[in-house]
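Below is one structure, written out as structure tokens; the observations come after it.
All protein chains of the complex are present and in place, except for one that has been dropped.
== chain A ==
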């Protein structure tokens, strides 16, 4: 455990100006913010439940074969709505596909879309927030208005228009389209959070010290402000990841997100919903996994936020 603490310290707690000179061991009682947070997290059961679920979903996305050996595209209407048998522990759906296998394989699209969209969101949000927060003035005013404008666009409406435009001439599953749509519409919260934490960090003494020592804006932003402004940003991104997965399912449900041959919980929910009076399991299984996944990421984000927020510290 102490190794991890050290790693966390060096990653997130590099207070270049107010930490003791390199090589000196820190006194045992003065832990960095990140180390404190990790200490708290370890004692929070919500964190462990969320982390376990997240690991499970990522495992399903990376090696679905571990959970279900059946081919999710081997469907035969002769097995329509057949009950559980053999490997198909949840039975079969309208087209005679293995419900459990499809649910397990559906995790990959969701996780991929979530991760890449969050990466894109993160990059855009980081740049906007950092520039607006650090330079302030007219640049801040301009960038903040851009954020306001993007925030004013209804996500679903814009997603419908954008994905129709982007997907018009493209074949394939549409993962890239959904990532782009979510990325260019969903970065505003992250940018605002980044901006406010940069504002706080900018007025710290160690930043002034670095500036006096002759550091340029890029170096100050990268070495001194970023590490100290990152924690709330990461929390927001973790929660966003959860909501992105839900939004992807929504778009796919509405037939404007992923397309077959992609396997997606949203698509399966839409199909199963029409036949819910004949069989409920094809609807319940992907809905349940979708709910758990979204919940897991939001709980994880909440737990990390609680740990980082000194006011909520027990």
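By definition in this document, a contact is a pair of C-beta atoms (placed from the backbone, for glycine too) under 8 Å apart; a residue touches a chain by one contact, two chains touch by 3 or more; residues count from 1.
Convention: contacts and distances are computed from a predicted model.
Chemist: From the names "Zinc protease", "Peptide ABC transporter substrate-binding protein", "carbamoyl-phosphate synthase (glutamine-hydrolyzing)" or "Putative alpha-E superfamily protein", which one matches the UniProt record for the unseen chain?
Modeler: Result for the unshown chain: "Peptide ABC transporter substrate-binding protein".
Chemist: Tell me which residue among A:85, A:200 or A:255 touches the hidden chain in the full complex.
Modeler: Of the candidates A:85, A:200 or A:255, A:255 is in touch with the missing chain.
Chemist: Considering the whole complex rather than only what is displayed, give the residues of chain A touching the chain that is not shown.
Modeler: Contacting residues on chain A, toward the hidden partner: 73-78, 80, 94-96, 171, 255, 259-261, 274-275, 277-278.
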